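A protein chain is absent from this complex, but the other protein chains hold their places.
A, B, C and D are the chain letters, set down in written order, and residue numbers restart from 1 in every chain.
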Amino acid sequence: MDHPVPGTTEAPSAPQQRPGRSLGSPEAPAVLATDALTWRIGEVAIVDGVSLQLHPGEFLGVIGPNGAGKTSLFNLISGLRAVTAGRVLLHGADITALAPHRRAQRGLGRTFQSSSVFGSLSVRENVRLAVQAHRGGSMALWRRAATYREVAERADECLAVVGLGARGDALAGTLAHGEKRKLEIALLLAGEPSVLLLDEPMAGVSAEDVPELVEVIRDLTAHSGRSVLMVEHHMDVILELADRIAVMHHGALLACDTPDAVMANATVQEAYLGEGL
Amino acid sequence: AQGTGGDGAPVKVGLVYSQSGALASYGKQYIDGFKAGLAQATNGTNKVNGRAIELLEADDAGDPAKAVSAAKDFIGKGVKILAGSASSGVALQVAPVAAQDKVLFISGPAATDGVTGVNRYTFRSGRQSYQDVLAAKSFIGDAKDKKVVVFAQDSAFGKANEAAVTAVIGGAGAKVSAILVPASATDFTPFASQVNAAKPDLLFVAWAGTTATAMWGALDQQGVLGSTTVVTGLDQKASYPVFGAAGEKISFLSHYFDGATSNDAAKAASAKITGGLDLFSPDGFNAAQMVVRAIAEGGDDVEKMVGALEGWSFDGVKGKMTIRKEDHAMIQPMFQVKLVGSGAAAKPQLVKELAPEEVTPPAVAMK
Amino acid sequence: MSTIVLMTVTGLGLAALYFLVASGLSLVFGLADVLNFAHGLFLSVGAYATWWAAGNLPGAGSDGWGFVLAVLFGVVAGTVVAALVELVMIRPLYSRTIEQVLVTVGLSLAGVAALQAGFGADPRPFPRPSWTQQVVTLAGARVPLDRLLLIVAALVVLGLLLAFLRWTRYGLIIRAGVENREMVTALGIDVRKAFTLVFAIGGAAAALAGALSGVYFGSVSPTSGASLLIFAFIVVVIGGMGSVLGSAVAAVAVGLLQQFVNYYGTSGAGDICVVALLAVVLLWRPAGLAGKAATA
Amino acid sequence: MTATPLTLLKRYWPVAAFVALALLPYSGITIPGLFDGPLNSPGALQVLALCLVFGGLAAGYDLLFGRTGLLSFGHALYFALGVYGTDILVTKYGYPLPLAALLAVLFATTIATALGAVALRVHGIAFSMVTLAFGQVGAILVARDPGGLTGGEEGLALNAAGLPDMFVGVVNTVNLYWLALAYLGLVVVVLHRVAQSPTGRVFAGLRDDERRVGVLGLDPYRFKLVSFTLSSSLAALGGVVYLLLAAGASPHVASSDLTLTLLVMVVLGGPGTRFGPVLGGVLFTYLDHRLTDFGGSDAVDSLPGVLAGPLSQPLFVLGTIFILAVYFFPGGLAGLGTRLTAVRRAVTSPPRP
Partner (left out) sequence: MTAGERATAPGKPNTGRTATADAAQDADRTGGSSLLRVADLSVRIAGLHILQGVSFEVASSGVTVLLGRNGVGKSTTLRAILGLTPRNGAATGSVRLGGEEILGRPTHALVKAGLGFVPEDRCVFAGLTVAENLRLAERTDTPDYDLVFGLFPELSKRAKQRAGSLSGGQQQMLSLGRVLLNPNKLLLIDEPTKGLAPKVVTEVAEALERAAQAVPVLLVEQNLAVVRRLAGDAVVIAAGQVAWTGPGERLLADPALTKSLLAVNAAGGH
């Protein structure tokens, strides 16, 4: 293995706070649930009746071929796209009609597949903006942002967690790709979300950095009982982190089960992993 | 050096008028007229009481803000006499500035009635809308129970005309109504139809701007011009062709056109101005005559200048001009005209000269 | 009844004028993403060139074939100027859309001033065949013939543009380019030529609109282009940027609305209603009636 | 860090520049060619004051355009509300100037909030078009002279009787100059503070990536509305100062041309930079005023007709300068400094491997 992830060989030692598979049981209340979620453009269903449950503290991996609709699913959950049909429930409340920022205020945080940071702000300003957003988004026009001590401190903490402490003054637009991904995670952290949607956090991260980033993600989720929905093409990362794996294909949910079961599933084998040839 | 300071120091006169912008051609007529008038009033010496007249010129581009800046600049440079303003907006906004600093202001072609009596330092060298309307009234004879419709731009200019018609012709017993058309209108058919529906005995049209041809076309096409007497003011030479075939069906009142008069002043002006006189040449000519009078009698004392001009009568290009003492209105003759020939061949022909007394606006109180 | 017929036909005439201005604007926006503020200048160029030709070009005049020749000259002038503008000013800024828009803003300022310097600010009487000033009686309404001329011209232009877009190779390129410019290049097509072509077509349509607006207004002035441009913008946006058919529909809506409100409502409420229509359409369908597509 | 004169100058040069501008009327310097009188002559002060007002207006517009990324084509409306609102209250209703100005700015702010709330529901070019349309309604209303309030195309001269003496008369042009300078200073300070405030940070975020701001849990709409309203009220305040300078209101201030002019100023100076828009506004206004003289000058008249004609049209020259600026200084005048520094560095130090 090129980039051995610490703990690969001891997968069962996943942190105790993460009840993991035991919570996959249907009776446990879901933190995030989608109910027959559908998004159509014209006649084409990009997301097609997806019903998912994410349980407290659970780490749910989402895989599927390119164009299966994973990012679109995230866009529906986070509110960037309006659903055609179906519902999104967060902590049991229907949030289908809420604007993105309202969902974020309720603890839903996300990253983007292609890095999305505020390029013309410094790294530190980026995170401060995120912290400030979390702290209620005061509309103060006059007070210098720099005078908000706690905001500044919290921002520096977040940067330190992802290992960007030394890069605070760089313009975010000038960061290398991997650093941008870390910054995105710091932005996410700042919001102290209870549910995380991570869209291919490893994409574009150089191999050497993958283990480090995996650790950051594990830290994010381990301490707080946060729940995570993560799209990732790196199967080893998914297998390493996920409690359950959902497989999407042509917009629909093909399977959602434990990693072992998913890897063994014949349909999944065929549609995603499978040997077409 | 007040009043009699004939020590030979030049007198500065500030001319603020449109050299560029939409009213540039009015500005040109004005300045040509002014220079011709200055030459005539000083017998070609350009001097009054031995003092040379130094002209400072500024372009307002039709923008009052630019005009005010230029006026302040001139006043700051010691100018005691300002003249110019082809646009009503410029005249109305420069007048108070002149009054604040107590300098003489002789407004030019701006037709707005608002300049008359606006303050004691402001005079006008041209006619005002009210005189146009009085000239229009001369076309209907007895106004009693006649139905008069004003067809005008929905603007200050149009509304002023409407008000004047209501006062003048309505005051003489006619029923006056108005169709106000947005200045930005592209199609005039709806408004022409409204005129038809109103069936007026006299239609008074007050229109300025680039859409005149389309407006006349629509009136003609909807049969308005054939069915009633239509009166309007005759604009500058360049506009004669815009009436197209409609021109011969319209009764024009005219402030001035080339050939309306042939007195000494008109001859002097014609000799000086290449290309001939036009609508606002007399205004410039009058202004120069007034400037010379003001300097001759008042020297550097503006109050004396005002005194010298109030009530003064003189022979201008149009004929006998009188500055009314009460409100500084310029009492002057007007003309009834018809256009013969159409298109490029259209030429105005004098029908009747209206004596100054026939077209004297009522005096307003000086503010 | 006759009033309704009259308002309808003249409203459609107005719509035709708006459409002629808007169609080129819309095409250029669709393909090149440039909101072309200089479009009014192309219109004025067409009008002044026609005016000039009628007086100075041998064979051209204000009636019959002479007039057709003059209009043709105007259209060619507008086309050439538009193509030159694209080649010299827009092309070097390829894919810097904001800058392209800014350049057209500068051009519209400078161009009007240049026309003013060249021809004076005063309206010039426009040569027009005398029959355009006649009326024909339709159901009791005296319908001016120039409106019918405009309507016919607009229909012809609409038909030509749709046929061009649908059936010619360049039309194909333009429709494809509206969707994905880069991919057109990757098929071995020099899309920049298509840009120049679109500007030229836009310029031709604008110049034709200019010449016909000369007939309509009976005069040309340097600012007449700019005053039509605002309504053309509104038509383009209501119709959905890039859609020729959308522009046609929007032009009809705007023309009729303006005409009827101006007749039945208080004076000048028509303009305000058009603005209200724009706001309502955009709030209801932010991409305009047709969305972004080069045909429908 | 030790405060060497150089670092002090670097940090405080805006203050120094402000003080220098404030003291300018006490000096009798003449700058031949630039102003044809001493700088403290009323003519020069008037032009300088207009430059300062437009510098402030451009900076206020840049809050919207350069700092929040919103391209409005209807900004003139709020400027006009300041101009006409104050003028009408003073001239038609006899309010004292301060009260009239306050009411006009409040009114403009209210209208901006209401119209912004509608326009901001759409994005991109659609937003620009809705603001253009609203602005157009404003221009139509002003031209139509409702109730005889605006004076239509003639405009409305300001009644000097309602003004404090310090603003009346040509000798007091210097007070107007200081007022304009104070306005500019206020705008610059407000924008500077806003840029550094939490909200300013959100504005910058909106300019970069609106969708991302939403996902952070902030309502982009609300913040855009704040930017729109603040920018509009600064414009209205500028309108008050402009009204005093121009001694009246004319419909030009409500036209979409005025908004385009502001856009030109901002782009000329450098959008999103601290002093670029101010510089652009000052330069443009100066040229706009001086070019009318230039157009009538003998130098131009003696050129052959083909050249003399267009060159005597100020707008032709300005349009051309603007086009050239777009090509040759893409970052505006403010970007010029850094580009020159880069060039100097490239020339003086050996290229790095």
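Please note the rule applied: contacts are C-beta pairs under 8 Å (C-beta built on N, C-alpha and C of every residue); 3 or more make two chains touch, one makes a residue touch a chain.
Quick caveat, the model's predicted, so the values are computed rather than measured.
Looking at the complex as a whole, the chain kept out of the display touches A, C.
Between the chain not shown and the residues C:173, C:232 or C:248, the one that touches is C:173. In the complete assembly, the contact with the undisplayed chain comes from A:234, out of A:182, A:218 or A:234.
As for the chain not pictured, it touches chain A at residues 1-3, 42-44, 65-68, 173-174, 176-177, 200, 203-204, 206-208, 233-236, 250, 270-277. Within the entire complex, the positions of chain C that touch the omitted partner chain are 94-96, 169, 172-173, 175-176, 178-180, 182-191, 293-295.
The working rule: only the chains that are shown with their structure count from here on.
Connectivity note: excluding chain D, the chains that remain group by touching as A | B, C.
If you take chain A and chain B together, the chains in touch with both are D. When every chain is represented by the mean of its C-alpha atoms, the one lying closest to the mean of all protein C-alpha atoms is D.
Ranked by separation of Cα centres from chain C, the top chain is A.
Each chain gets one centre point, the mean of its Cα atoms, and the points for chain B and chain D are 36 Å apart. As a whole-number value, the distance joining the C-alpha centres of chain A and chain C reads 50 Å.
Along chain B, residues 20, 154, 182, 184 each make contact with two or more other chains. Residue positions of chain D with contacts to 2 or more other chains are 140, 144, 312-314.
Two chains count as a pair here when they touch; such pairs are A-D, B-C, B-D, C-D.
Looking at the complex, you find that chain A touches chain D at residues 78-80, 99-102, 104-105, 109-110, 112, 116-121, 125, 128-130, 132-134, 137-146, 148, 151, 187, 191. Within the complex formed with chain B, the chain C residues making contact are 3, 6-7, 10-11, 13-14, 17, 116, 120-126, 130, 133-135, 142, 144, 216-219, 221, 223-224, 227-228, 231, 258-259, 262-263, 267-268, 270-271. Every residue of chain D that touches chain A in the complex is listed here, in rising order: 193-194, 196-202, 204-205, 207-209, 211-223, 226, 230, 272.
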